[in-house]
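In this view, the complex is presented without one of its protein chains, the others remaining in place.
Think of it as A, B and C in the order they're written, each chain with its own count starting at 1.
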Amino acid sequence: MIKMNMLQAINDALVTAMNDDEKVMVFGEDVGHFGGVFRATSNLQQKFGKGRCFNTPLTEQGIIGFANGLASQGSVPVAEIQFGDYIFPAFDQIINETAKFRYRSGGQFTCGTLTIRTPYGGGIAGGLYHSQSPEAFFAHIPGMKVVIPRNPYQAKGLLLASIRDDNPVLFMEPKRLYRASVGEVPEEDYELPLGKADVVKEGEHITLLAWGAQVDVIEKAAEMAEKDGISCEIIDLRSILPWDAHTVSESVKKTGRLIINHEAPQTGGFASEISATVQERCFLYLESPITRVCGLDTPYPLAHEKEYMPDHLKTYEAIKRCVNY
Amino acid sequence: MIKMNMLQAINDALVTAMNDDEKVMVFGEDVGHFGGVFRATSNLQQKFGKGRCFNTPLTEQGIIGFANGLASQGSVPVAEIQFGDYIFPAFDQIINETAKFRYRSGGQFTCGTLTIRTPYGGGIAGGLYHSQSPEAFFAHIPGMKVVIPRNPYQAKGLLLASIRDDNPVLFMEPKRLYRASVGEVPEEDYELPLGKADVVKEGEHITLLAWGAQVDVIEKAAEMAEKDGISCEIIDLRSILPWDAHTVSESVKKTGRLIINHEAPQTGGFASEISATVQERCFLYLESPITRVCGLDTPYPLAHEKEYMPDHLKTYEAIKRCVNY
Amino acid sequence: MKDRNHLFDVGISHTVNIIDKGTVDIPMLQILQPDGSAHSDAQMPDMSQETAHKIFQTMHYIRVLDERMVGAQRQGRISFYLACSGEEASTVGSAAALSEHDMIMSQYREQGALAYRGYRTEQFMNQMFSNKLDPNKGRQMPIHYGDKALNFMTISSPLATQIPQAAGYAYGQKMAGNQAITICYFGEGAASEGDFHAGLNMAAVLSCPVIFFCRNNGYAISTPSSEQFCGDGIAARGLGYGIKTIRVDGNDVLAVYLATQKAREIALTENCPVLIEAMTYRLAAHSTSDDPTGYRSKEEEQKWREKDPVQRFENWMKSKGWINEEQHKQFIEQTRQEVLAAMKKAEQVDICEIDDLVNDVYDMPPWHLQEQLSQLKKHIRLYPDAYPKTAGRIRHD
Partner (left out) sequence: MKDRNHLFDVGISHTVNIIDKGTVDIPMLQILQPDGSAHSDAQMPDMSQETAHKIFQTMHYIRVLDERMVGAQRQGRISFYLACSGEEASTVGSAAALSEHDMIMSQYREQGALAYRGYRTEQFMNQMFSNKLDPNKGRQMPIHYGDKALNFMTISSPLATQIPQAAGYAYGQKMAGNQAITICYFGEGAASEGDFHAGLNMAAVLSCPVIFFCRNNGYAISTPSSEQFCGDGIAARGLGYGIKTIRVDGNDVLAVYLATQKAREIALTENCPVLIEAMTYRLAAHSTSDDPTGYRSKEEEQKWREKDPVQRFENWMKSKGWINEEQHKQFIEQTRQEVLAAMKKAEQVDICEIDDLVNDVYDMPPWHLQEQLSQLKKHIRLYPDAYPKTAGRIRHD
């Protein structure tokens, strides 16, 4: 085990994957010689050559279009979109092509080997265009998998699993954890399962659910609540699509209460899907309304970032409301 | 009043808007001389000239980019995207530009005058790429309005209101109703309110909610249920964003039960938002789980279209399940 | 680090110098004159009698297929069809110049290339009737063919998406050392999409062995190319990307064949993209949903009928003495019957079982699709009459 930050863990996963399979190719804007604006792809071009790690022209629709073709040919592309906010020019290639390739051809051709990596999320004074959390858009696309790690250990294990999974995966990296999150990471090759939530802490009175950087937030809120004698179960969803409704429902059947926290605007956010599903499965167990603590229904702001964010205080207040319902 | 089908009502609304305000301009692929592949823009070029009704090159991102600029200049663009399935190349221009124009500039510049029209939905043997119902993607974009008519009367009144509303509106037209839905339409200029649901029929035991072409489907299911003595309240949501949570919640407080029906895949569909919100507002009134009758989590199929669709039979079965819960 | 000095390499003028459309002249390669005789000074392609014959038959095959299927659509037997008449030389001639290992990525009007590759009548029919023998499992509208065995990528409706994909596919072929290229077909309308720009530029920068083959047939549905672009066709754009470009008479199969051969050689040996613009005309309606009388004149169509690519090649073949009239008549008759028979057969084949509604969304159906499928099966069993195509064949699980 070595101590790494999340960027180092991602870099390590890429090195591991490229060593393991020469069909793995890594590309995107500035990812080549320079190693990416966040340096997640540092030294890959030096190690594996320009053929396998390269800069692309500045065109997200082109990057994903190119990656779709490359995947359908049998290579294993790992394409980087420099910021989650800039993935939308590629939305058509993802929803109409990546996700439907296998289905429309009856399984003759697929983009199963494709992994798209992109940093996302706020809390870094990035304003409208360096802060968005677009996971819900991709959660409504059958055929895609969506995966989000919360620490370096997960980042390496989930990224390796994503690259090797035979389905296209959008791998979203909470960028405010890139350097802030540091932890022990095994040096060897390992994978963590896709589609499985992680019960971070067991508890009795209420279930708190989040993913990525927001897991820290609900942990902090839980600490506050524990002082009031409220025992919180904490779940990190890890995979947004397909998601682990089973683990979440089992937890809610036990606690009777659920709070979902995410950064994205509330309306149409992924919390709504979780709420709707859990309500169907746990109707008779619920002791208070499933509650969403989310971003406001505004573009991501700058000066009011603190006020916008679904922080530990808002979560703590929601916990009290649920428990005292 | 004249009898019109939905296409004629849309054409009539466009003529009315263009007569009323010379800043209204209508454009898109094949909308000019030819009048659009569905003929919704028939004769507009002949009536108002090539400057105000014209063909564009074949580029959806260009059409919406152009429309954004034109709107910010003060004109009133009504842009057509030939099929809802082909709106995704324009997704970036919509989410990052149209919807954020006013906010990011502190209200200095806006795309408020823009209306985007697009046919959507299945039931016409269109397969993966002529059948999608993408409303949920746009419901997660603060700054957008999303509006869907269910008949010719609504089509004219809501389209006129959308064109004149000072916010960008995505106006989605259920294409299987284009010729199938025929009804009385006032000849004069009139508007129907955005953001307001329409209670189609009052009832006691359960609320059924849908929009566009699916309203017919829930009506059919309700007829079956009435024979079993189940009285259904039927609501047409009409506006997807902002949506009328008040009317829906009041109804559910009365009936204690809610079924939401939409064609789009269930996971991450707009039914999840409605379910999550109504559950929060009506928790103590609910007598059975809020139930979603939706498309399957697959791309839209062709040979299995009938099986895929959330039809009246599936809705009827869901009604019975809810009432007997 | 290699220094960049683009400014140093550029010529200088001291007065305003406007570059415009007229600045370059991009002539069109033509070997056969409209009457089928070769220009006396033409560079003749090296084409065997066998190849010429296969091309000739494929062109006729496709004409028959188109004619019959447009008819079948009118009779309500299939929901949709899209004919390619007028463009047979472009698609058949180019496909003939490729190796069978080359990947074909098409738009939708390239049944000529597919037939040349060896797609059989029954395969066409199974796809168009969405039955369970369709390799797409009945999931796409008619004419969305695809066949992995023939290296023909499954067609998808969204326009131009295959263009950057072709660059990526070709990059993969190069990295794998396959000695094969990709050809990517598209219309002049699709060339307005952002994906066109992305694909051509990426292919150039990343040295991808791909032929971009534009069928400039004058129309995108009702939109004439004069409302699609202002430049000198699509060929002029090749220059902008630094891509080697050939303009060819798309109604002259020999010219198309020669240009594609040359393009393939360049793509493969120089590891780079080549752009071909084939100047042609969509003689047919856009599709069976379209009626061109609303947007173009009979006279215009007539002018182009006189340049018919099939007739032109036939005249040349005749001049070579390579046609046996009797055998040819038989071939046409036999094809007609084959199409009719295959159609009858295909329309009687069941659609796929209900499980195929959820298969292939992922490699394996995840829990939520399994749940949805089993609920659906239960439901169909309740109302078998409402779902007649699948109700009788639900597997119990």
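The working rule: contacts are C-beta pairs under 8 Å (C-beta built on N, C-alpha and C of every residue); 3 or more make two chains touch, one makes a residue touch a chain.
Computed from a prediction, not measured in an experiment: that's the story for all the values here.
Undergrad: Kindly state which of the options C:Asp102, C:Glu193 or C:Asp308 is in contact with the chain not pictured.
TA: Residue touching the chain left out of view: C:Glu193.
Undergrad: If the hidden chain were put back, which of C:His39, C:Arg120 or C:Lys378 would touch it?
TA: Result: among the candidates, C:His39 touches the missing chain.
Undergrad: Across the whole complex, list the residues on chain C that are touched by the chain not included here.
TA: 1-7, 10-21, 23-31, 39, 41-43, 192-198, 201, 204-205, 216, 218-219, 224-233, 235-247, 249, 258-259, 262, 266, 279-281, 295-297, 299-300, 303, 307
Undergrad: Touching the absent chain: which residues on chain B qualify?
TA: Given the touch definition above, chain B has residues 25, 51-52, 54, 56-57, 59, 61-62, 64-75, 77, 89, 92-93, 96-97, 100, 102-110, 112, 142-143, 145, 166-167, 195, 242, 245-246 touching the missing chain.
Undergrad: In the full complex, which bits of chain A touch the chain not displayed? Write them out.
TA: Where chain A meets the chain not shown: residues 29-30, 32-35, 37, 54-55, 57-62, 85-86, 88-89, 125-130, 266-267, 296-299, 301-304, 306-308, 311, 313-314, 317.
Here is the rule we go by: only the chains that are shown with their structure count from here on.
Undergrad: How many angstrom lie between the centres of chain B and chain C, each centre taken as the mean Cα position?
TA: 35
Undergrad: Once you find the CA centre of chain A and the CA centre of chain B, what distance in Å lies between them?
TA: Distance between chain centres: 30 Å.
Undergrad: Could you say which residues in chain C touch two or more other chains, in rising order?
TA: Counting only residues that touch two or more other chains, chain C contributes 137, 139-140, 144, 156, 158, 194-195, 361, 368.
Undergrad: Mind pulling the residue numbers of chain B that touch at least two other chains?
TA: Residues 61, 85, 88-89, 128-129, 267, 297-299.
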